[in-house]
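Here the structure comes first, spelled out in structure tokens, and everything after it is commentary.
For this depiction, one protein chain was excluded, whereas all remaining protein chains were kept in their positions.
A and B are the chain letters, set down in written order, and residue numbers restart from 1 in every chain.
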Amino acid sequence: MIRLVLVLLTLFAFGAIKLPVEQVIFAQHRQENLRGVEFNLDLREKLGQLGFIAALSGFRAIVADGLFIQAHVAWERTEWGRVLLLFRQITTLQPRAILFWDMAAWHMAWNASVAAMNDRTQPRLALRVKAQREYFALGKDFLERGIKNNPDRPHLYETLATVYKEKYKDHEHASALFAEASALPGAQSFDRRFSAYELSYCEGREREAYDRLRQLYNEGEKERLPTLITRLKFLENKLGIPQDQRIPDRAP
Amino acid sequence: MSDQTVVVARHRTFSFSRLFAITTNTLTELTRLKVFYVLLVFALVLIGSSIFMAQFSFQQEFQILKDVSLGAMSIFTSLLAIVAAARLIPQDVEDRTIYTILAKPVPRLEYLLGKIAGVLLLLAISTLVMSAVFLFVLYAREQSVIQMTLRQMSGAPREQVDDALRAIRSSALNIDLFPGIIIIYLKASLLAALTLFVSTFATTNIFTIVVMAFIYFIGHLQATAREYWLHEHSSGWITRVFLAIVALLFPDLQAFNLVDDIVAGAAISIALFLKTAVLGIFYTAIYTLLAAFVFYGKEL
Partner (left out) sequence: MTDPAIAVRGLTKIFPIPFHRQSIVAVRDLDLRVEPGEVYGLLGPNGSGKSTTLKIILGLVSPTRGCTEIFGRDSRLVKSREAVGFLPENPYFYKYLSGEETLRFFGRLCGLGGAGLKNRMDELLELVGLTNARKRRLGTYSKGMLQRIGLAQALIHDPRLVVLDEPTAGVDPAGSREIRDLILDLKRRGITVLLSSHLLAQAQEICDHVGILADGVLVREGRLQELIAIENQTELVIANASSDLVEEIESLIKRSNAELVARRRSTTTLEKLFLDATTERPRS
């Protein structure tokens, strides 16, 4: 009996010691953007009982994979509503997985939007365009939330830039995002180039774009790709750069 | 019988060779129980899932492969820890082998430490083997994806090929997985020590295992309960007492689930890794000592 009391006392005393340690670790998780999942009723509603329990018992990665495979099947059947729902759950469970945000955005902004445009059951063009724009927005939304959860990794910036560029024809935003991506560790070598290309399409920013392209050009042979040269020549003409400062024509 | 006398080493209050004898014996016991079949299941799960994943892109494939492998590793080591540790002492008591052991000059603490060390060794071996299988499968898949990419991009400029290869490599193995695996091991160790503690006052194996399943779930909720208790002051006192008990008595198992995020590609700072590791070791030590304490007063 005495022993039992002593054991309980030790457990509580140990609990009091460990509590601050656990809190420090918890705070650090927050700080490092880990454990982005808050276990609340909302999540339970989203996942259902079974998924919720599995997620709680430390298998949220596997649960997310299971849902991802379901989403894959839903995609093959072009059930876009279901794809959307599943990806919301998946990204809630695994907010640090770039791949899932990327896939979600791709399904929405590219696949679902194209399908909406080609929807034969909807005869009115205006409504089809509206549906398409809604899917663009959904894709953009996924990427923005993905970036918020993973501010330190370049890939989602690149994808969002591509959405702006290809879907919204918004070169200014696209350029800014490529620039942000290029500043992060692990950025692709094309990020700086793409940022400058996009800028070269923006009315009123030609001078800035020219300077950046020219700087890339000066860095050497590896940056002198055909598109870069084309854009540079385009800007030289537009800005009326003096002949002696222009880049030479490519040797035939 | 010859009258030659055996030279018996003078008795020492604590002896590593005795501890080692018990540890290796425990390991032999567990090995001969064929617990290592679990590892076979692990390999099958891995191979099965990698066949199934042929339809996905390589990023998806690697992600799922890593999730499934590390998830399976986590559950297998935890299960192994609980099932192996739950039977150690009750089995010896039931078979009365404990009488023969403790009738030798073996302190009870040494017996208990030997037992837990045996389980920890078993877990370490299992973790190593599972890691090796996992790394091998991952490496094999990575190589085949690289070969395929090189073939497809044979005409492309060097820089593009490099980018592509870099993308493949970075989505396959990231070095942060290793601290993650160590944390998985520490979580299993903690569970083993806790199971041993529970088994010192449990009457049956089933009881221990049921209690541990319960602790496992509550342990994953402990962080939520703790944060709620510490930061939310509006609830009634009964709720608060309940939350306090959960927060104080149960370990925060969620803190050991770093792999979920590591697999997703998140980097773990060394500080966080060290703190988590220290917490795990601390838990393991405390539960072992408590087990020893209860075991000392136990009527065999």
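Just so it is clear, a contact is a pair of C-beta atoms (placed from the backbone, for glycine too) under 8 Å apart; a residue touches a chain by one contact, two chains touch by 3 or more.
Being a predicted model, the structure only gives us computed values, none of them experimental.
Asks: Need the list of shown chains touched by the one chain that isn't shown.
Replies: B
Asks: Which candidate, B:T28, B:Q152, B:S170 or B:S235, sits in contact with the chain we can't see?
Replies: B:T28
Asks: In the whole complex, what residues of chain B lie against the chain that is missing from view?
Replies: With respect to the unshown chain, the touching residues of chain B are 1-13, 15, 17-18, 20-22, 25, 28-29, 32-33, 95-97, 99-107, 299-300.
Rule of thumb we're sticking to: only the chains that are shown with their structure count from here on.
Asks: Roughly how many whole angstrom separate the Cα centroids of chain A and chain B?
Replies: The answer is 34 Å.
Asks: Would you pull the chain A residues touching chain B in the complex into a rising list?
Replies: Result: residues 3, 6-7, 10-12, 14-16, 18-19, 21-26, 28-29, 32-35, 39, 53, 56-62, 64-65, 68-69, 72, 94, 96-99, 103, 150, 153, 186, 188-190, 222 of chain A touch chain B.
Asks: Note which residues of chain B are touching chain A in the complex, please.
Replies: 55-56, 59-60, 63-64, 67-68, 70-71, 74-75, 159, 163, 170-171, 216-217, 220-221, 223-224, 226-227, 230, 247-249, 251-261, 263-269, 271-272, 275-276, 278-279, 282-283, 286, 290, 293-294, 297
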